[in-house]
Structures are given as structure tokens and as C-alpha cells.
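Here the complex is missing a single protein chain, while all its other protein chains stay put.
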Amino acid sequence: MLVVMNSHATPQQIGAVVDAIRAMNLTPHPLPGATRTAIGITGNVGAVDPRNLEVLPGVLELIRVTKPYKLTSREMHEGDTYVRLPQTTIGPGTFTLIAGPCSVENEAMILRTAEFLVGRGVRLMRAGAFKPRSSPYSFQGLGLEGLAILDKARQRTGIGIVTELMDTENADAVEEAADVIQIGTRNMQNFALLRRVSRARKPVLLKRGMSATLEEWLMAAEYVMAGGNYNVVLCERGVRTFSDHSRNTLDLSVIPPVKQLSHLPILVDPSHGTGRRDYVPAMALASLAAGADGLLLEVHPDPDRALSDGAQTLNFAGFEKLLESLKRLAEPLGRVLN
Amino acid sequence: MLVVMNSHATPQQIGAVVDAIRAMNLTPHPLPGATRTAIGITGNVGAVDPRNLEVLPGVLELIRVTKPYKLTSREMHEGDTYVRLPQTTIGPGTFTLIAGPCSVENEAMILRTAEFLVGRGVRLMRAGAFKPRSSPYSFQGLGLEGLAILDKARQRTGIGIVTELMDTENADAVEEAADVIQIGTRNMQNFALLRRVSRARKPVLLKRGMSATLEEWLMAAEYVMAGGNYNVVLCERGVRTFSDHSRNTLDLSVIPPVKQLSHLPILVDPSHGTGRRDYVPAMALASLAAGADGLLLEVHPDPDRALSDGAQTLNFAGFEKLLESLKRLAEPLGRVLN
Amino acid sequence: MLVVMNSHATPQQIGAVVDAIRAMNLTPHPLPGATRTAIGITGNVGAVDPRNLEVLPGVLELIRVTKPYKLTSREMHEGDTYVRLPQTTIGPGTFTLIAGPCSVENEAMILRTAEFLVGRGVRLMRAGAFKPRSSPYSFQGLGLEGLAILDKARQRTGIGIVTELMDTENADAVEEAADVIQIGTRNMQNFALLRRVSRARKPVLLKRGMSATLEEWLMAAEYVMAGGNYNVVLCERGVRTFSDHSRNTLDLSVIPPVKQLSHLPILVDPSHGTGRRDYVPAMALASLAAGADGLLLEVHPDPDRALSDGAQTLNFAGFEKLLESLKRLAEPLGRVLN
Partner (left out) sequence: MLVVMNSHATPQQIGAVVDAIRAMNLTPHPLPGATRTAIGITGNVGAVDPRNLEVLPGVLELIRVTKPYKLTSREMHEGDTYVRLPQTTIGPGTFTLIAGPCSVENEAMILRTAEFLVGRGVRLMRAGAFKPRSSPYSFQGLGLEGLAILDKARQRTGIGIVTELMDTENADAVEEAADVIQIGTRNMQNFALLRRVSRARKPVLLKRGMSATLEEWLMAAEYVMAGGNYNVVLCERGVRTFSDHSRNTLDLSVIPPVKQLSHLPILVDPSHGTGRRDYVPAMALASLAAGADGLLLEVHPDPDRALSDGAQTLNFAGFEKLLESLKRLAEPLGRVLN
């Protein structure tokens, strides 16, 4: 449910509505807008008698939100969400590149990659210190040591860090080290983890589950927002189908409905989406044309020697070439790479 | 298997190789190239002793084709295939729009649509006289009367006709009426139908089956080419997955492997791919950026009154707007709309 | 729509209703029952004024059928359908085995297989004279020669023949040779073929399409019944999913809804469903327990030398062992193998 305040409502009136919602054992979510403030209500809304709120001073109207997801929905938040980071802002009009290796392998390669990226105007680097691996015997990432390396890369180059959090145990450390906390496809419905990052001070990049419907994905984002973290960035990374010419089936057609139903930004990860570096450039350009707000790209100084995911990783030359193509395409679309 | 002739081979030498292949109960497919001719061989190639061909005058080398599809493969035909029509040419460098209503409903709407399209520079119109319908009680198309209407539209406006053939009974009539014969997704492995159009004098637009792998799709194209019709255009139209936000899951990531493995042009049908007209423009632009050679688009003067597929059909204004976006995007990609 | 006649309605009254339906340009389908006759109506039923039929003598009531499939629905035909063949009857209470090789390879192996099967009480043999093959270069079946061999096997042993029809060209020949005409998974929505067999004098075994929903499958059966052939047997043979441990994903859970929504019998093909002979027995037993009305099984005298599908084919010893297990399991389920 959404309480729309009238445009002259005072902060006191807004505060009184917030208090009244809390008194009903529900959660108020004040949503300031350009001309007026609205207050989202979540919790067991069915039992609420709306008349108790309608009569409060400053209230213009009450709107029932029909979708099962509330805070992620455009019904409750009409304007686009821009996720503001120290290094850049993610949202419509821009096209944000987040590039880097699959995993933090050692300090040298991370610093080299960070410097390369900063030199090309890229402001966010992805790299995993904790890696989800199908096999318990595979390289599982450098862990806290990896986080320290990423921190050093940020201090040296100013690049922002996007890195995955896999469990609540390491949440404090990742929250400290990251500019954006990534939740991977296998954890999209790890509800304990979603609740933990819903209390984090950093934005969350939420990858779509391998076989998640759009509604399930937005409901996962709702877990994060319902806990108070409104800075959520969605990321399509391919879904699992019968199709075998690529590692996953990159579902670019999810972009228009995401934009229609939700105000959250959406990125695309063509590296995991295709699983092959020679298919990445075409899908990167297609993502831009389809209306995505940016990309997550695997880039490595020497992909053939990468400890993980080398086959889907661009080398520096490949990335530079793609960057040029993206720039040429962004202009007629009215988009600015950042 | 592929016999590569040396660059000075005479027509007589080429003819002798062709005859030798026939004498082995195999089928020769002469493939003239810019500098030399190659001759593809199909049939039960395993039993051939290659030395019998290697020794013939003018033969440079024999190459074994490793893929199960032969004639559709880049191994056998390195350069891109351009499908030449009276109205235009489909293939790399261009971006061909094939637009029109789902079905031929009556003469007036077909003529109106054809005139509209020609006025916007579109050279090919799609419209079904025979319609595959899940229900035996639904409108099945106007049949031969529909073909006659399409013929009149071509005569009046010069527009080329792309229309679906559903069965061998109507093959002669559709071959006569169409500039391109469309094989629908449900018939991708209707082998009798593929064999029939392999003998047609008109190019074939072969839609991907709803759950066809890339290999199965190229094998279906191989049926058409093996019978002697080398003018095949592939068309991605969405595959069937668990995903429920769109009618099908449009698999744009099939474009790079198609281009890598095959020399055939590939179009995309975002209308069937998404099932919703509001998602069509984003997917149309993405198709262009991903490297497709064109689009199949449903356009109707009044989609809300269309007899079939109205929800996924653009009206004229929507089409014009999309056309402008496509033109803007084509330029930096070095592509020319036709 | 369904016209239910009262239990004392005379043949003349029934005939008058049939005539009245035809006069409305609709198709009547008289459905005699144990206590009363009903008359199904198909065609553009929406335009009918039901009062014109309600007032006719002998009419008890009119029932609107809510499903898009009509004749296949239990709404229109409450009792189970039994498909009666010269050799046996397919339907609830029994469990029908249809066994044999993938394709007719030569006369000797077909006669040997028929004799083996008849000796074990099996009354129907499957074997393909026309084979749908992904590759145009693979063995496509013996064609008419294969049909002649099947005919000879029937004359010698009395076994009934189930064989696939792939195109309308060979429909007369297959209709003549077969006791049951099989429509394969790739042709489930080959509407011209469905219309042809809707006029056949032989029952139709309709395999589920690789990615067909239950509704689409019943609609395909509706095509056959709408043309007047009410003897349709459904056959589940696995659907296409991401799962890679078997050739297809055998969907046994389709059996309860088929039984609930339709009166048609349903068989299961665990050979194609799993693609591996070592998985076939478990799935055959599971099919019986799940309520299927029988099985389609690939059996060959020497599977490792079969021209097609050897990996999923039982040898004679394997078949006999499975037969014993099925018999033991059928008893407590109150089912009789035939």
C-alpha cells in the first residue's frame, strides 16, 4: 500500500503518518519525490483499515499496490532509481561498465587490471575473493586476503569494487571492502543472505537465479528493499534452458518488462550469459541496444591462464575493441558510458 | 567432403570431377568462389576412397567436413551467402525488414499495408494465407484466396511477398505466389516439406523450431540445401523455456554461433519472440546490434482488431518510430537498412 | 457445446438434432453412452443461439464446454475411451505393450521379432518404415518396401502393426499397412498430417511434441477427432529440458492430468524418454504404477547392430525380464497386460 502525501505536506505531517503506520505493526518506507512524498507500507497490509490513514492531515490518497512485490514496483515508486556510488551513478541515460577478472588471483594481476580499466575510463572493477564453485575441490578464492588486495587496488587507482558475498559470516568484511555487494545467481533465494544485505550500507547487485522467473527475481529484490536497503541493481546473467550452443541462455527480453514493472536499474553479464568470449561483444552491444543500464564483463590480462572462467573472459585488447564499439553505439541511443 | 579445385581449373575439369562424384552415387554441389571453385559432396561419404578424386586434373585438395551439417557449414562454404531477390538482397552489411500482418485478412488491409510499407522503403511484406493454429476451430487463413490477394499487392506496389507454406499440397501455389517461402517453427523438422522446398525455385525462410538446438536447425537447413536449393535464410523466433514474462524466450545469443558455424543469413522475429508489442522495439534494436541480418515484424493497420496475434503487432505509427530508431542505430554499425 | 438427449430420446429425435446442428453450419458428433446419447458440437459455436436446440424434442439440456479442446475433453465425453483393434483393446484396466525395433531393417529381423513377441503374448509390434532423421544423409527407412515387410509379419504371425506416418504422400499406404498410425513428436503440430489422419479408418497414436504443453497436445488430438476419427491414443515420450542425464525428460506427471481432463488412453515410450536401455525397465514399471494404459518399447534381436537408436533398445532377454516384472506389478494394480 502507498500513502501519497499532498505537495504541501509538512515534515511533521509525514512523521505522523510514519508513526501511525508503525503503530499498526507495519513498516513505513518514506519515498521522497520531486513534487511530493509518498510512504510505502509493507507487512501484513491486508488487515489494515485504510480509513485510519486517509483521515490524517496531509494525506492525499491511499493506493493499493496490486503486484506481490511492492517496493521494487513502479506502482509504488514511479521514477527511475539511480544508484549513487562514490565513483559513478548507475541508472537510465548512462551505461555503466563493471569489468575485471572472475577471481582475485594475486595482487599483481588485480593492480594491473585496475590500472588498465581506470586508464580506459572504467570506474568499477569486478573480481571475486569468494568464489562459488560446483566442486569442493576447486579453487574457492583467496577470501579475506583477496578482499585486502581489492582494497589496495581501490586506494591506488580510485576504482570502485564490486565483489561477491556468499555467506553471512563474511558479510562485515565484504561490506567494508566493496562499493557494491554482489549476490550471485545461486544465492538469489538465499533469504538469510538477502536479509543481511538488506541492512548493509552498500548497494547490492542482485543476479537473476538460473531458473528464476521475473516475479521471483523482483521478490528477491523486495527482500533487500524491505529491510531498508533501497539501492538494488538487477543483473541478468543467462537462464538455464535446453539450448546448448551457449553456457546459459541470455534472456535480453527480460529488460523491457523489468523497465516496465520496476524502477530498479538492470545490468547484463554477457560473459556468464554466453560462456564464450567470442560471443561476448555481440551480446554486449545487444544489451546496450535493448535498454540495459550497463554491463558486467570478465576481463583478464591473460585469460588463457585464468584460474576460472577463462573461456568467457576478454583480454585487454578485446576489451578495448569492445569499448570502442559500445561508445559508437551509445551516442545514437542517447547514452553516456561511465 | 569438399573438393577444392585449383584456380586455373577449366570448366571441363570441373565437369569431370562432378561426373566422377555422380559415378560414386554421391551428390556434387559446385560452389563457385571469387578465385576458385569448390565442389561439395554429400551422401554416404564415408565409403569414398578420396584418392580416386585427388588424382583428377585440376584438383587442388580434398577437405573432410567435420560437422554433421555440410552445405550449411562455413567449412564447406567460407564466404557469406547473400540471398538475392527481385526486390532486394539479404545478407551481411544490409539489414532487411520484412513487415506485415500475421494473416491476410482481406484485400483492403493488405493493399493498405503494402502501400504503407513501400512508402517507408520496406521491400518485403510478410502475411500468412495459410495459418498454423493450435485449435482446429480457429481462423485458418484465407488459403488460395489469400495468395491471390498477396499477388495483387505485389503487382500494385512492387513489394516482395514472404508467406508461409504449411503442407506439400499447397506447395505449387505458394511457390508461385511467394518471393520467399516461409517454413514455420512447427514444421522445422517436417522433412517432407523440407524436401519439397529443396526443389523450389524460391528462397526459403526457415524458422527455428520451438525447442531446436542450433545443430538441429542447421540440419534442417541442410535438408533444403541438399536438395539443391541453396537460398536459405534462418530466422530466430524465440524458444520455449520456463520463463513466463514473454511468450517465448528470444535467443539472440544464437546469432554469433550461427555466423561462426554457417554462411547463411539470419533474421530475428521479435514479434513472436516476445509476444508483446511493447517489447518489440527493444528487441528489434538488440537484434541489429547483435549482428542479425534483418527482422521479421508484425505490423497491422489496426492491431487491436487483428484476427490473430494482435497483442504482438505494431501499428503503423509504432512501426515508423521503430524504423527511425533502427536507422539511427544502423549507421555506426556500418549497416544499411533495406 | 454438448447437447444431452434424454434417456428415452428416439433415433428420429437424435437425427433431427443432428440435422439442426448441420443447418447452423456446425459439426455434430453423436456420442452414444450407456444410458443416453449426447451430441457434441464443434465449429464456431460462439454464434449459436442455444435456445434453437433446447426446444427440440428429446433434448434434456445444453452444456457449454469450457476447455479449448472439446471432443478430447471429459466435459464432452465422460466415460473412458477404449480403442478397439483386431488384436486387442487399448484403455483403462488393461496395459498394452507395443514393442519392436526402431526401424524395419530387413524381413528376417522383423519376422524374428514378430514371432518372439507373439510367443510372449504381445499383440502389437512397432517398427518404422519411414524414419524421421535429423540428418538428410542418415538412413531414412525402407519406405514402401518396409511396409510390405510389416504386412507379411502380420499375415504370418497375426501381430498388429503400429508404424509412423510422416507425410500425406504416403498416407494411403501407411493407412493400408498399419493397425495403428503413429504420428511422431516432430509432427504433433503438422496440421495437414493431422487432418489427413482425421479421415483415416485406423486409430492414431499421437506422440507428445518435444516441447508441447498438455493443452497443445490435446488440441492436436482435437484436430484428429474434429475430422471424425475418434480413436486417438496419446503417447508421452519425454520433453526437452535442461536436464542432461537422459536423452529427454520423461514427464510421467502428465498422466494424472491427462486422465482427469481427457477420456483418451495414454501410453508411455520410455525408450525415447530416457534414450538408454538401462533406464528403460525402471521407467516402464513407473509408467504402469503411474496409471498409463501401456508402453511403446524398442526391442531388437541385436540392439548393438541396430541401424538406429540401438543405445535405447532392449534385447530379447532384457524384454522378457521386464515383462516378468510388469506382470508381477500389474496384479496388485488390478491391471491385465495385453
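Read from first to last, the chains carry the letters A, B and C; within each, the first residue is number 1.
Keep this in mind: a contact is a pair of C-beta atoms (placed from the backbone, for glycine too) under 8 Å apart; a residue touches a chain by one contact, two chains touch by 3 or more.
Treat the numbers as computed from the prediction; the structure is a model and nothing was measured.
Which of A:103, A:187 or A:287 touches the hidden chain is settled by the complete complex: it is A:187. Considering the whole complex, the residue from A:77, A:240 or A:259 that touches the absent chain is A:240. When the full complex is taken into account, the listed residue touching the unshown chain is A:168, out of A:52, A:168 or A:260.
One chain is missing from the display, and on chain B it is touched by residues 211, 240-242.
Interface with the hidden chain, as seen from chain C, comprises residues 211, 213-214, 238-239, 241-246, 249-257, 260, 273-274, 276, 278-279, 282-283, 285-291, 328-329, 331-333. Residue-level contact of chain A with the missing chain is found at 42-45, 68-70, 132-137, 166-169, 186-187, 189-193, 210-211, 215-216, 219, 222-223, 226-227, 240.
As a convention for this text, only the chains that are shown with their structure count from here on.
Innermost chain of the displayed assembly, by C-alpha centre distance to the whole-protein C-alpha centre, is B. In the contact between chain B and chain C, the residue numbers used by both copies make up over half of all numbers at that interface. Taking the mean Cα position of each chain as its centre, A sits at the greatest distance from chain B. Distance between chain centres (mean CA atoms), chain A to chain C: 50 Å. Chain A and chain B have centres, each the mean of its CA atoms, that are 39 Å apart. Across the assembly, chain A contributes residues 211, 241-242 that each touch 2 or more other chains.
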